[in-house]
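Working notes, beginning with the structure itself.
Just one protein chain is left out here, and the rest sit where they should.
Chain IDs A and B follow the sequence of writing; residue 1 opens each chain.
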Amino acid sequence: MNTAVLPQRENYLNAGHGLKSWLLTKDHKRIALLYLITISLFFALGGVFATLIRVELLSPNGHLMSSDTYNKMFTMHGVVMIFFFLIPSIPAVFGNFFLPMMIGARDLAFPRINLVSWYLLVIGGALAIFAMVAGGVDTGWTFYTPYSTSYSNTWVIATALGIFVAGFSSILTGLNFIVTVHRMRAPGMTWFRMPLFVWAHYATAVIQVLGTPVLAATLVLVFCERVFHIGLFDPALGGDPVLFQHLFWFYSHPAVYIMVLPAMGVLSELVSTFSRKPVFGYKIVAFSSVAIAVLGFLVWGHHLFVSGQSLYAGMVFSFLSFFVAIPSAIKVFNWTATLYKGSISYATPMLYAFGFIGLFTIGGLTGLFVASLGIDVHVTDTYFVVAHFHYIMVGGAIMAYMGALHFWWPKMTGRMYPEGWAKLSALIIFLGFNLTFFPQFILGYLGMPRRYHTYPDEFQVLHVLSTAGASVLAVGYLMPLVYFMWSLRYGPVAGANPWGATGLEWQTASPPPVHNFDEIPVVTGDAYDYSRVVGEVMEVG
Amino acid sequence: MASEAHVETLALREQFDTAAQQKDASTLGMWIFLLTEIMFFGGMFMMYTVYRAVYPNVFGLASSTLDEVIGAVNTAVLLCSSFTMVLAVRGAQLGKRRTVMLFLVLTIVLGLVFLGVKGFEWNQKFQEHHVPGPSFHLEGTALQGQAQLFFSLYFAMTGLHAVHMVIGCGIMLFLLWKTYQGTYTAEYYTPIDMGGLYWHFVDVIWIFLFPLLYLIDRHLK
Partner (left out) sequence: MTQHIDSVKTYATVWVVLLFLTALTTAVAHVDLGAFSVVVALTIAVIKMLLVALFFMHVRHSNQLTKLVVLGGLLWLAILIVFTLADVFTRGWLSVPGK
């Protein structure tokens, strides 16, 4: 394996030097790396809050911090992880980098707006961090009224402003992706020849542009209520706090699909590549992405089952919530069918894909539990829900993110990471994850409420197991940080297509040239056509 | 087949193959942005719809304290500004620089008239103690909280609309300056086109705000 530092031909990394060439770049690939660094920092910050939470929960009577401080910990953990890590993650890093390449374009439709998107995330993040440093916010990431509007004495507005700004980052990314997919496809790249990763990001983008503005409106109203005491959500003045929940969850439920659809897009690429088979039922998977995006907007009331929402509305939302599980399940079945009689390789990205399939399935099935009105009355606001969404977001989305990182690392950097260490950390992450979150299903079912830092003694064993798991998980996440950095200098030089994958991004050099392709390809075949990949080199045309 | 790298111009930036493709992309992008604006205003429209449905009488009473003639005239002002805007775009399509500048100026003037009238109306509300807050009071009802809800929504929605108008005037000024500099031609006038779409959209928002805020239960007065 060639580990020497070769004189490199010109690529997007070495074309243009200095801070200004990065901070004023219009290159979607550079912007993707700017995002990678930014969201990694936010992930670390969210992880710090998680650590503090888990350490506090080691003992039943919470002597590490006061209740008020604990409220701030879980609030800021949620805010950072959701708005500043998960929502941008896969689209802003891998979508930005690879969506144009996958459809044979030279860049996104609006490169300068792409850069503005990144700056908005940074500014929003700075505002949120300011709020945290200045004293924090304790409302929960859900900002329920009337606590957030009338009673909390913490930095609600600063945090809300940070989220508001970050929301526009998300909206502009979505807008950019939609226009790019509609108008920038290479000759011959029809809708049904696009990689499923692109379909997933298109569906995600639709959610981003339809849902996020409602969050923005909600935050404006919270600001007005908090500053002017106008009574929109105050029962004493005729207002209805449940209306806040309707507005909030109209965005925040589809938001979870913003977080998971791109992960599913990654899965299609990984499962196909490492079974060396086309994804089973390509069109069904593509339509499922769209179906999830649409149906995802019709279920938000399942977050309001015990809020005072009408029982009839609850029943309708419950039924629709069962319905929205179907396209997700279809995707899992189709990936599994893809594996059948495939030539399976257990490279690290595939290990993460397997992890996703198993853990997302568990998370998704428990979603059906909480979608059932009767069960939800029992488990709502308990650790059961916490475990449910962490199985999807961490066991699902973050696993897919890690899989994507390992899969596309050689393409983005031109270097291969050390496979042995990568496999080991994937295993550690898997074990650590389950040890952290499986006990939480049991805790929740037994009655442990979420957002509480004191609890009955009999829950301590499960909490200790969970915290132990979190420590293992932390180790698992730190290892890639080390070996990825190592690989930049000492990793084997990667070729154009080390995985033998299909997809136009693998037809160009690693790292890619500034304009992606020396010549824009003309597409004549379907996605996932492995007969055209000879060894490591894909035959063009 | 392979698209050649080309020298970047305003009408044909380097990521696009043809000017038509760029115009198409810009137009689609603008419409998607307007879509997000529909949802942004939509949150407040939803709040309004719910509270009006639940407190119809108080809302009717509160609405009747707004001057419908001023509201109607202001609506007409904005519709005139949309007319001048579309004539500006038409002038751009024909490459007539002076026409564009004339109609952009008229649009800005009408927009400022609208904002001026709005300011006058708000001041009136302030005088009558109809601004939500400690000194709020609406005669004729015991449901002061609910009455305050109407005015909260009135100020929030007309306020958000006014912010968009101010931004719109800013955009028009920018376009005016660029037109003066000769930046646009009959082949490339996309920014004027896009500015027009924005302006018309803000007008459409007002088309709904006027009847919803000013014309509730007028027959009862």
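Convention: a residue touches a chain if its C-beta (ideal position, glycine included) is under 8 Å from a C-beta of that chain, and two chains touch if they have at least 3 such contacts.
Please read these numbers as outputs of a predicted model, since none were measured by experiment.
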Worksheet item: Which of these touches the unseen chain: B:86, B:102 or B:117?
Response: B:86
Worksheet item: Just one of A:15, A:44, A:316 or A:344 touches the chain that is missing; which is it?
Response: A:316
Discussion item. Applying the definition given at the start, please give the residues of chain A touching the unseen chain.
Written reply: 182, 210, 214, 240, 242-243, 246, 250, 297-298, 300-301, 304, 308-313, 316
Response to the item:
Residues on chain B facing the left-out chain by the touch rule are 20, 23-24, 27-28, 31-32, 34-35, 38-39, 42-43, 45-46, 49-50, 53-54, 68-69, 72, 75-76, 79-80, 82-83, 85-87, 90, 93-94, 196-197, 200-201, 203-204, 207-208, 210-212, 215-221
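The definition used in the following text is that only the chains that are shown with their structure count from here on.
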Item to complete: Please report how many Å separate the Cα centroid of chain A from that of chain B, as a whole number.
Response: 35
Worksheet item: chain B touches which residues of chain A in the complex?
Response: 105-111, 171, 175-176, 178-179, 182-184, 187, 209-214, 216-218, 220-221, 224, 228-232, 234, 236-240, 243, 246-247, 250, 515, 519-520, 522
Worksheet item: Along chain B, where are the residues that touch chain A in the complex?
Response: 1-3, 5, 14-16, 21, 24-25, 28-29, 32-33, 35-44, 46-47, 50-51, 55, 132-133, 143, 145-146, 148-149, 152-153, 156, 160
